[in-house]
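Let me give you the structure first, and then I'll get to my questions.
Heads up, one of the protein chains got dropped from this complex, but the rest are sitting where they should.
Now for chain A:
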Amino acid sequence: MAAISTRRLGKELKEIHSEGCPVGVTLVSADNFECWYFTIQVMGESEYEGEAFMLKFRFEPTYPIASPAVQFVVGNGQEAPVHPHVYSNGHICASILGNEWSPVLGVISICVTLQSMLASCKKKERPTDNERYVKHAPENPKKTRFEYHDDDV
């Protein structure tokens, strides 16, 4: 039997193809049900005007019960946005990717949440523990237990 992730991701992909992505979200690749790439941009006035960031989603076979591993792509000309909840290795500290994950969320709703996380940023800076975190961080951000800095993401 196919992994449960396939059924749900199949539906999400079908909707992306039929309805399109929200403004500022672009599908880069979704050739399988393990790893998808998107770019996100913040529309309108913000600290990130004119910038675009690439997001990598990795899915376990039990998605959407298990949350996806989501991070900004760093390298090959891609940078993680400078933001108090985004580490320079691309890992993101957002409660919906961790203890507030719910199977009602999906790839697009994560993109939109991260877009608004960037849009509401007032000061471009790295998390205070960036250096320490990046030095010890596991490859997969899901293996980190983040301290959620505040409730608005």
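By our rule, contacts are C-beta pairs under 8 Å (C-beta built on N, C-alpha and C of every residue); 3 or more make two chains touch, one makes a residue touch a chain; residues count from 1.
In this text, contacts and distances are computed from a predicted model.
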From "Calcium load-activated calcium channel", "ubiquitinyl hydrolase 1", "Eukaryotic translation initiation factor 3 subunit L" or "Rabenosyn-5", the hidden chain's UniProt protein name: "ubiquitinyl hydrolase 1"
Touch with the omitted chain, as defined above, among A:Glu15, A:Glu34, A:Glu51 or A:Glu79: A:Glu15
Candidate in contact with the missing chain, chosen from A:Ser29, A:Thr62, A:Ser116 or A:Asn140: A:Thr62
Contact set of chain A toward the excluded chain (per top definition): 4, 7-8, 11-12, 15, 62, 65, 93, 95, 99-104, 106, 129, 132-133, 136-137, 144-148, 151
